[in-house]
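Note that one protein chain is taken out, while the other chains of the complex remain in position.
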Amino acid sequence: MSRIIDILFRAKRKSTGLEEGEKYYVATPRQLMWWKFRKHRLAVVSLYILGFMYLIAIFAEFVSPYNPNERHIRHLYAPRQKVHWVYDGGFHIQPAVFTQRFEIDPVTLRERYYEVPEEASPIRLFARGDRYEMWGLFETDLHLFGVESGGTIFLFGTDRMGRDMLSRIIAGARISLSIGFVGIALSFILGLILGGISGYFGGAADIIIQRLIEVMRAFPAIPLWMGLSAALPMTWSPLKVYFAITVILSLLGWVGVARAIRGKFLALREEDFAVAAYLAGASKWRIIYKHLLPSFMSHIIVVLTLAIPHMIIAETALSYLGLGLRPPITSWGVLLKETQNIQDMAHHPWLLLPVLFIILVILAFNFVGDGLRDAADPYAT
Amino acid sequence: MINYIIRRIFYMIPTLIIISMISFTVIQLPPGDYLTTKIAQLQAQDELINVDLIEALREEYGLDKPIYVQYGKWVWNILHGDFGYSWEWQRPVEEVIGERILLTAIISFSATFMIYLVAIPVGIFSATHKYSVGDYLVTFVAFVGLALPNFLLALLLLFLGYALFDVSLSGLFSAEFANAPWSAAKVGDLLKHLWIPVIVVGTTSTAGRIRVMRGNLLDELNKPYVMAARAKGLSEVKLLLKYPVRTALNPLISGLSVLLPQMISGATITAVVLGLPTTGPMLLGALRSQDVYLAGAFILLLSTLTVISTLLSDILLAWSDPRIQYE
Partner (left out) sequence: MEAANNNLLTVENLKKHFPIKKGLLRRVLGHVKAVDDVSFKIRRGETLGLVGESGCGKSTIGKLILRALKPTAGTIMFRVDDEEVLIHELSDAELRSFRRHAQLIFQDPYASLNPRMTVREIIGEPILVNRDQQTVDLDQRVKELMDLVGLDSRYLKRYPHAFSGGQRQRIGVARALALNPDLIVADEPVSALDVSIQAQILNLLHDIQQDLNLTYLFISHDLSVVEHISDRVAVMYVGKLVELADNDDIFRRPKHPYTEALLAAVPQISERQKRETYTLGGNIADPANPPSGCYFHPRCRYAKEICKTQPVVMEEVSPRHQVACHLARELSLKGL
């Protein structure tokens, strides 16, 4: 009861004049789930983080200060430029970065960058920079932030070719984050069709699909992925490779989805309310679409949410091995592939920053999945 | 029980046939074959080609025959212990891969062993100390472990080893043993290096199993029979180990059949990152150079290994859980 009161209390914010009890009584399943999901703090925070990352991925060209493929040949392996509020002899509200200079350390004979506080470039919002084409619609040179020409802003440093790591990570986010969604969408379609057939119609189709699922589950995924990816012709265009890789990922990803859907179908088909609809004269399709699908959709969403990070990991792994995406496509796996040399990493640790983002995204997806699982059945007592 | 095992072995046959077909299809997918690629390379380098030799090889492996004939020939030879010829290594495949498959199996099984060794006690601790500082710590570490794919973990370990201690953590053997014949000293050396790949391969799954064990045990501890046993005055340790832990273990044991393929997969990719002399790097190389028989043998053997381990875990489950009927 206290739970209900709690829910009512939280719902109050958007009260529309309905009496509070009624608000709960006429709450749609989606509202109930959202109210329950909101209680999982970590999941909510993760959801915001993911939303933020996807937003950045969508507006990648605008958010990144540079063209991810532009080489700043005088700034190879430049370390991260720090953001300063104290410069030119005082505190400023507008932060700035200091110019980096390059020297050879007289003792170790290694190259070394140092900052020159006297040459501060204030960071500007909506600065002009490299020209780019936004979503193939219009051309502009407006960036979210940047510095006056002459200065540089490498907040995450640069790689061995002098390319800005922040811009590359943002560009990689678009590929790495989208491949999870596209792959899972394909898996879902395959899994829904096969799992649905297996679960609802049963019989010979069920037995064959069940055996297929067993075989697929017994297959070690990575050797198979490697084999399939290696079969992609080197001559294919980057876009074609991108879609081929998503197809390969979903070829194995559907198995888990199909199993979950089949199990739910079998359980729900016997539920009293499904039988009631049947006895009322409802058609098979109406029962599936009006009763069964809404009931297990939330559970399937949980399975899908928890499967997305696996897709992202798989893409990263394949690209890292050199079997997945290849330059000029920039994904997080491709970024890691470019720093395969351990010494390289040890001397330039900012090259490992993509790992941080991969882990952050995977963690966030896991927490969101966890929260969704708790909220998936708002009617459970 | 014997009947059940025999029947399960019998069921493996269609699975193995499908697996061999998938393996063969995968390695045949790339356009052209090794010889064609090789000829193109040699021609590009203006080298002389011994056309007769090429044709003889083509003949021997039936490369000019239809695909199903090649498949039949391939399977037939494998059944007679002949896995084909590695173009790249210029040796029969079985000579090249034997030790590598063994080392992969050792890493995978050791990792599996470690997972259960760590996950079960930690899971029990976490469940019996619910919402304590220790539990929160375990939960946090488990979540991070879950989010850390093994090849990234390998990368980070390598990085930390190099950056902090200036040591290389890659490889399975010290330099002096790498090419030495097997001896007691070499086995000892292997054991010294084994723990890093084992930790790398096992971490994610250990984290997962800790969560599963904790959840299962908590469910079990809330059941009335536990309260009844406690009311009767059974000691807490006895009470815990006698029934709830045993019941909570069952999903973990049945999860073994999914875990082993993951371990073998994980070992493959980890091996590439860590530069281990196991299947991973060689499979990668074989796939890249279209060394079909070598790649095919790897995919087939790794899959067979998982099928066999699935069988073993099913038998283990049937033996451990009396509720499973295997008549």
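In order of appearance the chains are A and B, and numbering begins at 1 in each one.
As a working rule, a residue touches a chain if its C-beta (ideal position, glycine included) is under 8 Å from a C-beta of that chain, and two chains touch if they have at least 3 such contacts.
Just so it is clear, the model here is predicted, and its values are computed rather than measured.
Engineer: Using the document's definition of touch, tell me which of A:26, A:107 or A:234 contacts the absent chain.
Structural biologist: Of the candidates A:26, A:107 or A:234, A:26 is in touch with the missing chain.
Engineer: Out of A:90, A:281 or A:328, which residue would touch the omitted chain in the full complex?
Structural biologist: Looking across A:90, A:281 or A:328, the contact with the absent chain belongs to A:281.
Engineer: Just the residue numbers, please: which parts of chain A touch the chain that's not shown?
Structural biologist: 22, 24-29, 32, 271-273, 275-283, 286, 290-291, 294-295, 379
Everything that follows uses one rule, which is that only the chains that are shown with their structure count from here on.
Engineer: Give every residue of chain A touching chain B within the complex, in rising order.
Structural biologist: 211, 214-215, 217-224, 226-228, 230-231, 233, 309, 313, 316-317, 320-323, 336, 342-343, 345-346, 349, 352, 355, 358-359, 362-363, 366-367
Engineer: Show which residues of chain B lie in contact with chain A when the two form their complex.
Structural biologist: It comes out as residues 14-15, 18-19, 22-23, 26-27, 29-31, 143-144, 146-149, 151-152, 155-156, 158-159, 162-163, 168, 170, 257-258, 261-262, 264-266, 268-269, 272-273, 279, 283-284, 287-288, 295, 298-299, 302-303, 305-307, 310.
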